[in-house]
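Note that one protein chain of the assembly has been removed; the remaining protein chains are unaltered in position.
Every chain is named by a letter (A, B and C) in the order it is written, and numbering of its residues begins at 1.
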C-alpha cells in the first residue's frame, strides 16, 4: 500500500534542484569554515533577495539552532524574549534559547489565532518594572511566521507589533522555518515581511521546503552579525564544509525555487481543504493559508484513514494535523480525499 | 595552473560512496528527528563496528558540537576537563565546552609529542583539592587522537592514562575528528582504541575523511546517552532530516570505507614524507604517523612552493603544515615533491 | 513626623537577639568558608529543628541565591521548574534560576488565591512530551510559602501537590522567604510543612524576620547537598567569614526566636486587618493569614495616608500593600488605623 505523507514537511525528501546543487559543489577543494567562494556568493544572493546591502547570513543545520542563536544575538542574558504563548521557541525547542542566550527567559503573550495581539503585547510590556533588575527585561520580540498552527501574520500586523516593541528599545526576530510558505501566501517580498516591517534577524528555513539540513540566520543588524561570528562557532554551529550548506541555500533562493516549492505545498493544501470542506463530519479548524491544516472528525474515521495509508499526527481525541510538502502531488491529494470520503 | 590541496582534509570534497548513500536515502518520506529507519540502523552498525551492545550514537554536524556535547555529558558544571595543553578542545573551539558544559573549565596537561604523559597527568591530579569547592574538580579526561600535530597515542598509552583517571573517578573522552587515520595507522580495532582502553565517549569524525558535515557522538555509557537525548536537542544539534546524516555514517562505517579513505590519506602522506626526507633544506618535524606533517624550510622556498600551486598553511616563520586527504592522488604527491625539489 | 513602616519586612532592622549573636561570634578567630565550629553547630540545630538526621544547611546572603541554588540542585539544565504563575522565582528574581540552573526554564501553573491547584498542575504535566527533548522536562515543583500575596498552602495542600509531582519523578522545593510566618499561622512543625509533606529542599529566610542578610538552603536529599557544596562556591555564595551567618541562624532557630518574631508580625497584621474591616471604603483583598495585606480604597485616601506618614507600596490604582514586621508595635497599628479612619 502506498502511503500518503501528511505528517510533516520535515518528512519529505530533498528537492532535485538542491541535490544537483550539492553535486555541483562537490568538485575540487575549498577552504573550510565558511571562507569558501560559495559562502561568499551566498551573502550576495541574500542581499539581493532581501534587498538589503548590509544583510549577512550564517548557514546552520537546524531550525532550533537558527532561532536560539538569532535570539542570543539580540537579547542579553538578563533579558526576556516575548513571543506568542504557543510559539515554537517557547514550547518545542527544549529551552535552547535559554541555553544559548546565557539564561535569558521567554515569556508568552496571548492572542487569537495563535498570533500575538497588540493589546496583549502592550499589557505584557506595561507590567514590567523597566530598569528594575527583579524583572527580566524584555529586549526581543519573536514571531513564528507562519505559526505552528498554520496561521500567518499580515505584513501590517508584523509592522504594528515591531513598532510597539521598538518604542521600548526591543529588537525583533522572525522564526521563518516555513518562511517561503508565508511569502507565497501573502504575495509579498522577503524585504516587506522582514526588515521593512521592523524585523532585525530572521531564521530562514529551507529544510522543510526541500533542503538537506539547510537553515540560515539572516541578519540586518551589524552588531548582531558581529556577535554571531563567535556565537555560531562556540555552540558548534559552524560546519567545516560549509560550502555544501551554502550551495543549497544559493540554489534555494535562486530563480524563485523556494517560492515554487512552497507554492506546491500551499496549493496542494488548498485543494485538500477545499475537498474536505465538502465532506460531512469533517470540520476544518483553521484557514488553509499555508500548508498546514487541523481537522476535527470522529476517532473511528481517524482510525480508518490511518488504515488506508494516510500518515498524519493525532493532536488529541478527534483532532488531526495534516501537512503538505514540496513533493506532494495532486494525485496524492485526490487519493487522500477519496479516503476521507469513504 | 592546477593547485595541490595540502591545507586541510576539511578542504576535500565528499567521497563518491557518501554521495551515493545520500542519494539512496532520498526516496520516499521518513519521520523526522532521528526516529527514522536509517538512524535506527545506524545504531546497529555502530554496535557491530565498535563491538559493544550498549553503544548509542548521536549524529551531529560539526566536530566542535561532538566534542563539547560529549564532554558535557560526563562533566558537571563545576568540573574540569583535563587534556593536553595543545588540545583542539582547549585552543580551537572558541570555548564550546565551557558553554555547553554549563561553565565547566579545561585544564592543559603537559607532555612530549603533544601527548599527555602519565607523570604530567598525575601531577595535575595531585595538585587538586579533591572535594574542595575552591577547585574545579577534574571529572573528565580528553584525548585528541590523532593530535592536531599529527602524533598518535598507542592503545597502551590510552589505557594507562584512562586508568589513572578512573582511579580518581574520572571518565574519558576521545576526540576522534580523524579517528580512522589513527585506526589505520595503529592497525587496531575501534573497540581496542576506545572502550577496551577505558574510553566512555567518542567524537567520531567523518567530515574530514569524505563526509558531508557528518560527525557523531558514540557513547558507551547509558547515563551519558540519556543526557545527550536532551543536550543535543537544546543546543540545536538534532537535525530534522537526520536520515541524511545517518545514511552517510552507515556508508562510512560499512565495508571498511572509513579505513579505505583513511588509508589513502595516510599512504599519500607517507610517500610525501619519504620524498621530503631526501631533500636538502627540508626538515620533518614529526613522524608521518597519519596524514599530517609539519616541515621546516627556508621562507623563500615556501614562497616558491606557493607560487607553484601548492596549498598549505604557514604556522610561523619557516614552518608549514601539509595535510593529505582521502582524495589526494599519487600523482599529486609526485608533483608536490617535484615542486619541493626545484 | 514619625513614619510607620508598612512597605516591606525587608525594610525592618535586625532583631536584638541576632545582633547579640553576631557580637558573641566576634571573639577569637575561626577557620573560614564554613569549616568553623558555629557552622558545624548550625547543622545540628537544623537537624533538630527539622527533625531530620540527614538534613544539611548552606547559609547564603539572599533569598534569590537560596531559591536559584536550591532549584539548580534538583533540576537538570534541560529541565523545567513548575511554580504558580505569580511565583517570586518566576517574576521577581531576574531569571536567576535560569542562570544558576544552566538554562533551566520555569513554567507557570494556574490556581486561585495565588496557589497552584492540583488540577492545573495535572493539566500542565499532561501536556508535556515526557522523554521527548523538544519539551523542557518538568523535574521540580516550587512552592512560595507564604505567597507574595499573603496566602498560604495548608500542609495537606503541599502534600497533595508534591505527591502528584513525585509520580512524575519530580522533586519539590519550598521558597520559605517568610517560612516562620507560615509556620506560626498554620501551627505546624517545620518537619510537617517540609519533608513530611514531600519537600526535598527549602529556602529558609531569616532576613525579613529579623536577620542581617541571613538566608539558608536546608536540604533533605544527599545528592542535592553534594552538588550544593560546589554550586554555592562557584556562584560566589560561600562567605569566607561564614560564622557570622551561622551564628545568626543558630540564634534564629533557637528558643523559638523565629516563631516569636513571626508571631509579632502576624499578630500585628491581624489587628490591622480587624481594624480595617470595620472602616467604610476599605476593602480587604486577602485574609490576613500572615503579615501581608492587600487593600482597595480610593486613591485620594491613599494620598492622605501617605501624607500622614504611612509607608506602603501602591500596587496600581486604588490598591495598596501593607506588610508588618517583627518590630511593628501595637501602637503603630493603632496609629495606622487612626490614619485610615480619618
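Basically, a contact is a pair of C-beta atoms (placed from the backbone, for glycine too) under 8 Å apart; a residue touches a chain by one contact, two chains touch by 3 or more.
Because the structure is predicted, anything quoted here is derived from the model rather than measured.
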| item | value |
| --- | --- |
| Which residue of B:6, B:31, B:99 or B:218 touches the chain not shown here | B:99 |
| Chain not shown: contacting residue from A:7, A:88, A:149 or A:231 | A:231 |
| Absent-chain contact - pick from C:88, C:149, C:208 or C:321 | C:208 |
| Chain C, residues in touch with the chain not shown (by the definition above) | 3, 5, 7-8, 10-14, 19, 22-23, 26-33, 60-69, 93-96, 99-100, 207-208, 212-213, 230, 233-241, 244-245, 311 |
| Where the unshown chain meets chain B, residue by residue | 77-78, 80, 91-95, 98-99, 102-106, 133-136 |
| Positions on chain A contacted by the hidden chain, ascending | 33, 76-78, 102-103, 131, 133-134, 137, 227, 229-234, 238 |
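The working rule: only the chains that are shown with their structure count from here on.
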| item | value |
| --- | --- |
| Chain nearest the overall C-alpha centroid of the shown protein atoms | A |
| Distance-maximising chain from chain C - centres being C-alpha averages | B |
| Centre-of-Cα separation between chain C and chain B, whole angstrom | 50 |
| Rounded Å distance, chain A centre to chain B centre (Cα mean) | 33 |
| Rounded Å distance, chain A centre to chain C centre (Cα mean) | 42 |
| Where chain B touches two or more other chains at once, by residue number | 33, 230, 233-234, 238 |
